[in-house]
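The other protein chains are all here in position, but one chain of the complex has been omitted.
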Amino acid sequence: MIETQYIKKTHKEIDHSSNRLISDRHLHKHPYDPELLESIRDDILKPRTCKEFMDWLETHPHYDMVAEASSQFIRGTHQDDCFYQCAKINTDWSNITSRIQKYADENQINEKFDTNYTKEWRVFPMKEQKEFVPFRHNTELDNMRKHGFTKQYQLIEVTLTENFPELKQIEKLFDFEWGKADINYQPTSGQFPRHVDFLTTPFRRAIEEDPKIANTRYNPFTKTPEGYQMTRILIALEDWVPGQMFMFENYSWNNWKAGDTINFAWHSCRHSTSNCSYRPRPLMKISGMVKDGHWLTQKKFKEFKI
Amino acid sequence: MIRYSELKNKMLKDVASLQKDDFYLLEGKLIFKQEQKSLDAKKYLEKHYGNVEVLKANNHPHWNSQYKIELYFTGISEGVQA
Partner (left out) sequence: MTKLEKTMEIWNNVETVDDFLNFIENPDIDYMNWSASFADSNKSGYWIGARIKNIPDVAHLLDNTPQIKATELSPTSMTESELEHHKNYNFGSGYDRHVATQELMRIADVLGFEDPSAYLNNQPTGTLMGRHVDSITCFLHERTEELKGQKFDRERRQPQGSKDIWRCFVALDDWRPGQIVNFEPNFWTHWKKGDVLFFDWRNTAHSTANAGMHNRPFLKITGTMKDDQFVLDARQDQDKVKVFNLK
């Protein structure tokens, strides 16, 4: 196993230093070798508890390939199996977005836009935020930066601060366990490459804080503890403008209105965002777990008014 | 949605000529080492799931094996599973 200078940490530890890797020679070339992807995929499918899976994932020698290997997506899958509108939220969006814009201006989010992970790449004022770091393996960010993705998006904290009480209220509508909400604010010219999610941030919190979840069997298809569905929803905070691209495989989510909420097959569906417009693009992203049987697992639609 | 691993298990069970190492998944497409096996697979997939597109595979020096053909669906209905 090639040393990656990765230091195992809990979700509460600040990742000060080990962001830079010794070298990038362990990063695999694209397109990935299908045979190697298959062997990793076969390994993903072996029975494990959630804790065992996280331990396996964190120290995997081909970590940069694991997310891609975990996708079960086959081209030609119907759009509605990739993403669908699960909710509509009616509220005073202009009040919320003007507060977000004020926050963005005060913190120079549009100007300081190289998402260099040696610094905390969230915008935060609170102590609690500083101690809560997303699980980002070095190889993932290194691979992205190596391919030119240096200006991605900015994350503005919602769950752990009191800056956006209306958005916290919206978060509660969905009744997530281990829920975490952020504003995903993509300045103009920002781009996040095509990738498959693991939702390790809420997953890891749950494992470390709840031994029952830690010892629950891991479902490698849904990437969730059995009995639950890890879920990620996206809420448009402003109307779409042309040039804002959100791609799910070959499908495009566009023409959204503020309050439109989508649920998507994050476990398998590759997605990317590109902001070719001249307007920043704020969305709220909420990730967490819901139990089997929750309305979000049934492809239902709900409308809310706040 | 159709999951690749479940689909593959079905294909290996139902198509006599296919072996585990004959094909894999790459960027959403099934990639085959031998053309004849891809034709056998195509026939099976079109019978059970829907239209299948065929592409000539691009190979790369950093790969362990050589491949001939890629297959993918052109329009599966919503909710279809393997």
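Note that the chains are named A and B in the order they appear, and that numbering of residues resets to 1 at the start of each chain.
The rule is simple: a contact is a pair of C-beta atoms (placed from the backbone, for glycine too) under 8 Å apart; a residue touches a chain by one contact, two chains touch by 3 or more.
Note that the structure is predicted; figures quoted are calculated from it, not measured.
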*Give the residue, chosen from A:Pro34, A:Pro187, A:Pro202 or A:Gly259, that touches the chain omitted from the document.*
A:Pro187
*Sole residue of A:Lys46, A:Lys102, A:His147 or A:Lys257 that reaches the chain not shown, by the stated touch rule*: A:His147
*Among A:Ser98, A:Asn215 or A:Asn250, choose the residue that contacts the chain missing from this document, as touch is defined above.*
A:Asn250
_subunit B, residues in touch with the chain not shown (by the definition above)_ = 27-28, 58
*Over the whole complex, note the residues of subunit A touching the chain we left out.*
30-31, 110, 113, 144, 147-151, 187-189, 191-194, 242-243, 245, 247, 249-250, 252, 270, 272-278
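Just so we're on the same page, only the chains that are shown with their structure count from here on.
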_Centroid from C-alpha atoms only, then distance subunit A to subunit B, rounded to Å. What do you get?_
29
*Residue numbers on subunit A that touch subunit B, as the complex places them*: 28-29, 31-38, 41, 45, 71-78, 80-82, 221, 249, 265, 268, 270
*Spell out the residues on subunit B that touch subunit A in their complex, using ranges where they run on.*
1-7, 21, 24-31, 50, 53, 60, 62-65, 67, 72-80
